[in-house]
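A short worksheet on the structure shown next.
For this view, one protein chain was removed and the others were kept in their places.
All chains are identified by letter, namely A, B and C, in their written order; residue positions are counted from 1 within each chain.
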Amino acid sequence: MNFASDNVVGASRQVLDALIAANTGTEGAYGADSQTHRAEESLKRVFEHDLAAYFVATGTAANALALAALTPPWGAVFCHQESHVIDDECGAPEMFSGGAKLVGIPGVAGKITPEAFRKALARFPRGVAKSVQPAGLSISQVTEAGTIYSLEEIRALADMAHAAGIAVHLDGARFANAMVSLGCTPAEMTWKAGVDIVSFGATKNGCLAAEAVLFFDTQASASFMYQRKRSGHTISKGRLLGAQIVGYLENDHWIDNARNANASARKLADGLGATTGVVLPWPVQANEVFAFLPARMAEALTAAGFRFAPWSSDALPAGLEPSPDQRFVRFVTSFQSRAEDIDALLAALRKS
Amino acid sequence: MNFASDNVVGASRQVLDALIAANTGTEGAYGADSQTHRAEESLKRVFEHDLAAYFVATGTAANALALAALTPPWGAVFCHQESHVIDDECGAPEMFSGGAKLVGIPGVAGKITPEAFRKALARFPRGVAKSVQPAGLSISQVTEAGTIYSLEEIRALADMAHAAGIAVHLDGARFANAMVSLGCTPAEMTWKAGVDIVSFGATKNGCLAAEAVLFFDTQASASFMYQRKRSGHTISKGRLLGAQIVGYLENDHWIDNARNANASARKLADGLGATTGVVLPWPVQANEVFAFLPARMAEALTAAGFRFAPWSSDALPAGLEPSPDQRFVRFVTSFQSRAEDIDALLAALRKS
Amino acid sequence: MNFASDNVVGASRQVLDALIAANTGTEGAYGADSQTHRAEESLKRVFEHDLAAYFVATGTAANALALAALTPPWGAVFCHQESHVIDDECGAPEMFSGGAKLVGIPGVAGKITPEAFRKALARFPRGVAKSVQPAGLSISQVTEAGTIYSLEEIRALADMAHAAGIAVHLDGARFANAMVSLGCTPAEMTWKAGVDIVSFGATKNGCLAAEAVLFFDTQASASFMYQRKRSGHTISKGRLLGAQIVGYLENDHWIDNARNANASARKLADGLGATTGVVLPWPVQANEVFAFLPARMAEALTAAGFRFAPWSSDALPAGLEPSPDQRFVRFVTSFQSRAEDIDALLAALRKS
Partner (left out) sequence: MNFASDNVVGASRQVLDALIAANTGTEGAYGADSQTHRAEESLKRVFEHDLAAYFVATGTAANALALAALTPPWGAVFCHQESHVIDDECGAPEMFSGGAKLVGIPGVAGKITPEAFRKALARFPRGVAKSVQPAGLSISQVTEAGTIYSLEEIRALADMAHAAGIAVHLDGARFANAMVSLGCTPAEMTWKAGVDIVSFGATKNGCLAAEAVLFFDTQASASFMYQRKRSGHTISKGRLLGAQIVGYLENDHWIDNARNANASARKLADGLGATTGVVLPWPVQANEVFAFLPARMAEALTAAGFRFAPWSSDALPAGLEPSPDQRFVRFVTSFQSRAEDIDALLAALRKS
């Protein structure tokens, strides 16, 4: 059983069927196709707001393009110091923005606090040409620690950002998992909370390769089509992306998928939490479970064929650290995870 | 009937089936999957050479990444002045290379002659810091005029490039169409003729979104994986790209596809050529037919529901130009084109 | 005698004296000094207009920063195909702009005609994401052929640019020489003729290293101070640049300097024009003289210790080209050129 990530599985059946159905007939190229149009309309409906939606095939592209849309090359984008945009995109935001600076903010459990954000902002005075200029705030929802910002927390950070004259981006690689966890609507988690631009992830939760960059202020995206094209992210047969999103959103399929992933993680977390010697350093709020496992348990799981990822972080709660005979690991569940898979893992664990 | 481009259709059945078959089960992410591996092995076999293959979803990405691999930011890449990399990628090569200069070389029918290449090279003396430094030659095969370089022509340009110490890139967005037209092997059209890096296009000829950048000198691609990742072109569910390429290459499917497209274009060109008042400015050698149509014919075709693209070019033969009552247009055929579609178009034309 | 360029001499005495005088005492850093302030005020007075002036040490910096201020990374800047920004800055405009495209326009004697500009504009349709977007026009005054746009010619191009929604930059590396040649005011040659941004060159005409980027719309330069700083062109001891400009402008020193350079070139051109076998391909309108010299004359001059630059160009009048036994060369005169130097050169020529 592979819990290494939620990108180890293919597409869900509904998404694949939408792709197959969209394959016939001729369509306009570069996004001028009916599937792209339908996907845009679906997103407007789902988000209860006018918006500009740009589809791309990867989360790195979505994030890097979104950040490039809100910062000049001499700008600073504030984000958690272990955020995906800093650690896992090989410098894509710097490339797309022409060299802007990502300013990493420390924070327990992957979350930025208002105090930490205020302190970071203070380091970049406006109008002094020696330092880069505040340009954006990027938060991850779900965070890199598998945790979730409450709507109030998002609002507080967004208000501070807007007061400082900068826009707010939400990296929603696991958007649906966060939303299901909060029990809120897409609108509540974004524009109603002050978010300006969203990387709306769909790949991890049921698609093969489909993400959308959403602007609630459509004017703000005026040059986005050029940025997307010159970065090679304008797909010629646009139906590929459009159809996936159409299939993903239809009949709340995406919500069902996320519910399954989250419930699986909950079940796994409960099992792990009840196991002597296992420590869960952060609350499990979406579809990721981080744990300190006794080394022999980790080895036994690996030997039994289970896959999961080694982890490390500077965002652990004060005083908490894996001991030398513990392994810090991450398990990720997906829309395909089954109760019996979790049971099998827990059984293997207890046997060890 | 839509002859606007070869990207107005979906995937071929064989490619789609490969994609569907590859959807089940878990796989490693970011290219560490079995489909990507199979695709790489297929390409080595097809090209009869060891090679490094990097899969991406768009031709713009393939070209821009390939060019960025052969030029420093202060380099010059020589290419035809109407090449796709200059005119149709919104500055992607400049973005990916960090600002390198594309030097456009004029030439009839989309082709660079050795004389013109020599003259362009002379403008960029080595070791003089005032001008950018020669770094690469990029030729398109099929060209933007729908024409084809002979193997001898490729060899002559490649020899000149290598003598000048620069590498050769082949933009093969329509690779298969060119190869079928020449009746040669992939090896003959590439490394045997002196080509170092290939953008191997598959999207237009049967895939949904799949291109490969091929390096015959695998050492030369050492940093490519970082360049691809930071440009957002490393697909997490790599099976999407790998499976398409596997399906595309299997049982000479790609060659059959290209044969159909080329034969359709041949049939169309023959019909047009036999029509009074129609001028074909360039030889039809692949799956694109460029024509000067009497305005009333163009209007009649449009009225009858046929789609094709308006065109313009500085690469027309000396003295040849569309008159005010002619329309310069492009028809593109594809792997899906049917004889009856061509017949219908020609019939509509003659009726006009 | 060195006629290779106008940058082979040092500073004029008046400029040097201003620098020496400004050396004592403490001053604010990074442009917050009294010399920089005085220089700005002088420029406002000289140009009879409010303006924002940014001082830098090199012409390449001035041009690249100016172009970066008027184009996004996905923009096209139109300029003569042999302009300094294309041929002699090793890709600086591409670097500073984040990869914008310089579109070279052909034109006899280094000048862009309205017809050629119109044709170039037409190649870049607005709002179509496949190609870069029109962003600016950059003209050189003096041109690379040593010729001068009339005020009417500048106005015609500027009107076309503004009608196309793009701004106009004037590369004035030899601003004073052009102005003296036209017998006009700084205002007439710039904002009154439709120029928006000027690279105001002073190095070649009397300074050691001092150029200014001028914006007549001060709002348009809002982010310039960040662009200058991040490109390393904000001098800490700003008095270095400010004092040179102060000394340069005082008492019409710059105009006197340019008059001497132009008169010297005139005298040289007259002498060359009266010499059998010498051809002057372009009109001599400022301080540069281009000539086809019989090879033996060129060799005799070199042997006699005269320095001048070999040249080549695609901007020669139709049908005019150096024959195999002619040498295409450039002579540049400066504020330091003396009548006896010209006489000596002409004497050596006649002796040969």
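Just so we're on the same page, a residue touches a chain if its C-beta (ideal position, glycine included) is under 8 Å from a C-beta of that chain, and two chains touch if they have at least 3 such contacts.
Everything numeric here is computed off the predicted structure, so don't read it as measured data.
Let's see if you follow the contact definition: name the visible chains touching the chain that is missing.
Even though it is not drawn, that chain still touches A, B, C.
In the full complex, which of C:128, C:156 or C:209 touches the chain missing from this view?
That would be C:209, which touches the missing chain.
Using the touch definition up top, pick the residue from A:24, A:113, A:131 or A:302 that touches the left-out chain.
Residue touching the chain left out of view: A:131.
Considering the whole complex, which of C:192, C:239, C:253 or C:267 touches the chain not shown?
Considering the complete complex, C:239 is the one touching the chain left out.
What does the interface between subunit C and the hidden chain look like in terms of residue numbers?
Listed in rising order, the touching residues are 2, 4-5, 7-11, 16, 19-20, 22-29, 56-62, 64-65, 89-92, 94-96, 203-204, 208-209, 226, 229-237, 239-240, 307.
What is the set of subunit B residues that contact the non-displayed chain in the whole complex?
On the subunit B side, contact with the omitted chain comes from 30, 72-74, 98-99, 129-130, 132-133, 223, 225-230, 234.
Can you name the residues of subunit A that touch the chain not displayed here?
73-74, 87-91, 94-95, 97-102, 123, 129-132
Quick note on the criterion: only the chains that are shown with their structure count from here on.
Measuring centre to centre with C-alpha atoms, which chain is farthest from subunit C?
Checked the centroid distances; the maximum from subunit C is A.
With chain centres defined as C-alpha means, what is the inter-centre distance between subunit B and subunit C in Å?
From the centre of subunit B to the centre of subunit C is 41 Å.
With chain centres defined as C-alpha means, what is the inter-centre distance between subunit A and subunit C in Å?
That gives a centre separation of 51 Å.
With centres defined as the mean C-alpha position, give me the subunit A-subunit B separation in Å.
Their C-alpha centroids are separated by 35 Å.
Mind pulling the subunit A residues that touch 2 or more other chains?
226, 229-230, 234
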